[in-house]
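Here you go, one structure.
One protein chain omitted, others in place.
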Amino acid sequence: MRYHVRSVAAFAAGVMLLAACGNTSSGTSDTPVSGGTLNIAMKDDFKTLDPAVAYDTDSWSVERAIYNGLLDYQGFTTQLGPDIAAAMPTISSDGKTYTFTLRHGVKFSNGREVTADDFKYSFERMLNPKTQGPMTGGPFWGSVSGTADFYSGKATGISGIKVIDPYTLEIDLDSPNQSFLNVLAMPFGFVIPKEAVTAAGTDYAHHPVGTGPFTLATWTPGQLLVLKKNPSYFGTPAYLNEVDFQIGVDAQVGFLRMQQGQADLVQPDINMPSAQYIQLSTDPTFKSRIVKAPNVDIWYLGMNVNVKPFDNKLVRQAFNMVVNKANQIKVLNGRGVINNGIQAPPMPGFVPNYNPLGLDAKGQSLDKAKALLTQAGYGPSHPFPAQDLVYAKVNADSDNLASAIQQDFQSVGITINLKGLSFPAFLDVTGKPNTTALSYDGWIQDFPDPSDFIDPILTCTAANVTANGGNVAFYCNKQLDTLDDQARGDTNSADRLKLYQQIQDIVAGQDFPWVPMYSTLETSVSATRVHGYQLHPVWPLVLTSIWVTGGK
Amino acid sequence: MTRYIIRRLGWMVVVLFGVAVVTFIIAFLVPGDPARLYAGSNASPASVAIIHHQLGLDRPVYVQFVDYLWRVLHLDFGYSYRYSAPVLPAILQRFPATAELAVAGVFVEVIVGLPIGILAATRPGSIWDRITMVFTFVTLAAPPFWLGLIFLYVFGALIPIFPLGGYGNGAPQYLFLPALTLGLGGAGYYARLLRAVLLDILPKDYIRTANAKGVTPGTVMFRHALPNALTVLVTQLGMDLGYFLAGVVVIETVFAWPGIGKQAVDAIFNLDIPLVMGTVLFGALLIVGANVAVDIAYTFIDPRVRY
Partner (left out) sequence: MATPILQVRDLRTQFAMPDGIIKAVDGVSFDLYPGESLGIVGESGSGKSVTALSLLRLVPHPGRIVSGEVLFRNQDLLQMTDQEIREIRGRDIAMIFQDPQSSLNPVLRTGFQVDEAMRAHGKSKADAHARTIELLTKVRIPAAESRVKDYPHQLSGGMRQRAMIAMGLANAPAILLADEPTTALDVTVQAQILELLADLNRELGTAIVMITHNMGVVAGLCSRVMVMYAGQIVEEGPVEQIFESPQHPYTWSLLKSIPRVDALRHERLRSIQGMAPDLADPPAGCRFHPRCPFRIEECFTKEPKLLDVAPNQRAACWVTMDRARREMGADTLIDIHPGAGSGVRPGEEI
């Protein structure tokens, strides 16, 4: 997932596995109480609540509360478990046929029971080009049999999605795919009732109907979105009676509201802005209420391997030894850890203290870098050409992070010019082949599987598309792709993780398309009346664990 | 008169057409593929290509433009990428909030700017004049975003007498601070303008005539001087109202005011081109409309003006 952190459409999530990262939950050991309203200040209005279309954390924060899919993560872990499915699916020995049995008695908030037909309808609608959803034609669902014919209009349905009986759904894949269960757990796999879509006409986005612990009560665009507890929810009911999303509240004002007791959470799905983090981490009331968790992301400099001077591997290797990664984390107020690889903590298969180039504690090896540059033919008589560093200006930190890089390279005699762009322009420029030589990039997980940090950003497929690809280095190594294909189908998870570690060695220890730099920590804070608030390793916001005491 | 109005309305159409052309060109030149933003920043390129086609973005530019104009002529401003909803209803849904704020802002501008301008003009060079001029300078120079946050902090958090932003269905206590912030910025300028106009009017012969009749200073100011300043003042108010209506972007952002300005900012950040173009056209319509309204108002204000 292309990173657009701490801005309008940030995709953030956190993991609570690393105790070293600090608290991941706030609140006390008090017994939960039911009732009350949780107030959440949000900067922007919600884009849509149509799960086939929404691909941003704001929308997912709400969708997670009003919909369910076949599978979900258990508690605050990355462990998948059944949701509307009665149990984990049976998977055929060739790994290509998944059979789900549905729970009985799961009802949409309109009172009708969910059946396998609803899943088939929801999936086909979600993948229908007319719906204009982002999964259409993409790789996540691409392995489902019959999608190609469906996209091209040769088939009116997807042959690989089969309703066996009202409570049995079969999904056939063309080839085994170990990340497919994670794909099913994404919000695109949420089930919706056909009659609600029909009733809403062209505006289902604003009239969602689901099975979740909450239902949408009102949504006044630009002002307020109210969720009410769903009395007929099939799972453990939520503690909260109501959740009010106050829309359009700027972060600064949001935190003022929190201090005045008018808001309980402020933009919980994205990292706290630096200014507020510094302020609240010294505030006697709120410093203990700050929760931190890994963001499961990787930030790196992408070097376009097709563009001079980065077509020279020696140059790319030298660049890997120059960036003061500790300093980058300092700019982020310490909210990050140095990362010399391509996988983020705590992704399965992540290698702690990975350091294939023997860099120092700051992530540098300046003498070696100079030697490599000399070896590459650069020196006093042939100075290294000045480079543009393209980065997205998404918040106050963007410029500071980029200038720190500029200074790092100054120390080895390389001039870097900063080119800060708006996020759309950044995506445009970095996605075109032979356009951008050096860019400041980030990636955050779609789901907790290491394939998500390779398929979309480091494979030949991702480099070969004509525009807007995720592989900003346009890096292509057939050996890597072979290993990746092998891993996708490998049912032995230990072997599978080894394959991903081999891929990491190829990228970070041999070919150097990136300068991996760091992974960040997400920080969030809640008002004192909030209990049970935790950062989820995948979901941007989980409301069901929260209860409130006192206040309105 | 009727001919004049028809001519002005005709002119309005020309201006709006020009705005539509310019907006379309700018929107087209802005880097970034709307389909990419519509799909989400990490949708696969194949998905983006499909959406690109679905949105009709792969058609030749002139086809897109002619199509756009044709639809605009039928009051169809297109479909917002971001909100998955038609543009015009989205704007109209947000417009009452902006209208309320704009009118309140103009009200504040007059209530604050008028006395200050009069005070400063009555005693030019005095300490009052200087104090008021410093005030107007400060309100003029203070960035509305900063001023708004200060107000929110002082009157929302420190002395919590007003809510910390929000619309509250337009209740007065919610309206007060944003209207004050909006109006104060205008009031500074308005006071300066009024001072300058009055300093021009007060030495006029007819003011001397009024004084020679023995009327009170209040009568001189309000009956003899101000009505002569009215054309200038109303022009400014009309322009401000148009400008406010067209979206007081910053104020709406600070105060979480659900108006068209805030919506437009979101639209720009999200490359929601139909919504951006719709808002700009709508804003242009309001500004041009306000200007025409002002011109027509002249005939009522100044008996010498006849069209």
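For clarity, chains are labelled A and B in written order, and residue numbers in each chain start from 1.
Going forward, a residue touches a chain if its C-beta (ideal position, glycine included) is under 8 Å from a C-beta of that chain, and two chains touch if they have at least 3 such contacts.
The structure presented is a predicted model; accordingly, all values stated were derived computationally and were not measured.
> Kindly name the visible chains that come into contact with the excluded chain.
B
> Against the chain that's been left off, what residues of chain B make contact? List them.
For chain B, the residues touching the absent chain are 124, 203-206, 208-216, 219, 223-224, 227-228, 230, 301-304.
In this section, only the chains that are shown with their structure count from here on.
> Please work out the Cα centroid separation of chain A and chain B, and write it as a whole number of Å.
39
> Considering the complex alone, what residue numbers of chain A touch chain B?
By the definition above, chain A touches chain B via 1-2, 4, 8-9, 11, 44-45, 47-48, 50, 53-56, 129-130, 132-140, 151, 203, 205-206, 220-223, 246-250, 252-253, 256-257, 259-260, 262, 421-425, 427-429, 431, 446, 456, 465-470.
> What residues on chain B touch chain A, complex-wise?
Touch list, chain B to chain A: 30-33, 36-51, 53-55, 82-85, 90, 93-94, 97, 149, 152-153, 156-157, 160, 163-167, 252-259, 262-263, 266, 269-271.
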